[in-house]
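Dropping the structure in here first, questions after.
A single protein chain has been omitted; all remaining protein chains appear in their positions.
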Amino acid sequence: MRAAPADHVAQNGFTVHTRGRGFTEITDKVGEVVAASGVHTGMVNIFSLHTSCSLLISENADPTVREDLERWLARAVPDGDGIFQHDEEGPDDMPAHVRAILTGVSLVAPVHGGRIQLGTWQGIYLWEHRLDPHQRKITVTVLGH
Amino acid sequence: MRAAPADHVAQNGFTVHTRGRGFTEITDKVGEVVAASGVHTGMVNIFSLHTSCSLLISENADPTVREDLERWLARAVPDGDGIFQHDEEGPDDMPAHVRAILTGVSLVAPVHGGRIQLGTWQGIYLWEHRLDPHQRKITVTVLGH
Partner (left out) sequence: MRAAPADHVAQNGFTVHTRGRGFTEITDKVGEVVAASGVHTGMVNIFSLHTSCSLLISENADPTVREDLERWLARAVPDGDGIFQHDEEGPDDMPAHVRAILTGVSLVAPVHGGRIQLGTWQGIYLWEHRLDPHQRKITVTVLGH
């Protein structure tokens, strides 16, 4: 157990250019903000300023895991589902909102030894739920000492 | 990148009186706690002290988005589902717990410029999952400088 003054807060943002529905790993980009913050021990929040993509911590070794995640979610929340009224932007409009609610737009992870602490098989991903490419703004906030 | 002493913590609560299943926007109430905290840069946690409602960040412009969210979740977790044993409080009892697990009871967002930083189309909502009105207690904690 370490107890010490919590004397640092740092905040920075970056933009992810997605290529349509699918995953973009952002572990390194988040790690850069944490490294630059000067925080040794604390926590980091990663936040997406959007309602049709999500942030998640997922398995980072086998890309078929992410393909399977996409396949499961596409079946659970099908594009063009007749129960949806909100479809101004197309058949993937409302499904993207449901997907974002189910998988979340905000993550918190520990900072330990000046780095984000993740398990061996964990990576941080942005999951684009719209079919078209988008620019997604992410804010990273680091607190600790 | 700003790095500065993290010298403030503030915590306050409020109660949401729901009118049964549906959404109540709490963006302004959370914003008031953030404004009163004196924190300029940091993060805010919004926490619900209940297991049958949830907190979420969702699209805040078109009310049909929330109607569609409700319609999707009602189909995925139907009231009165025969697989549920726990139904002391009625057919919406156990579905409310499943809904709360899937959508979450805790949110974290950045504080920037003395305000909660949300995307243009993001609002913070309490989602009541019980059919009857309830009083829901929310705790807001702000950390930063």
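Note that the chains take the letters A and B in the order they are written out, and that residue 1 is the start of every chain.
One rule holds for everything that comes next: a contact is a pair of C-beta atoms (placed from the backbone, for glycine too) under 8 Å apart; a residue touches a chain by one contact, two chains touch by 3 or more.
The structure presented is a predicted model; accordingly, all values stated were derived computationally and were not measured.
Looking at A:T24, A:S58 or A:Q85, the residue that reaches the missing chain in the full complex is A:S58. Only one of B:V77, B:V111 or B:I124 touches the chain withheld from this view, namely B:V77. Annotation: of B:H50, B:R66 or B:H129, B:H50 touches the absent chain (contact as defined above).
Touching residues on chain A toward the chain that is not drawn are 1-7, 41-43, 56-59, 62, 64-65, 67-69, 71-72, 75-76, 102-104, 107-112, 117-122, 143-145. Listed here are the chain B residues that touch the chain not shown: 6-12, 33, 36-38, 45, 47-51, 76-77, 81, 83-86, 88, 94, 97-98, 101-102, 104-106, 108, 137, 139, 141, 143-144.
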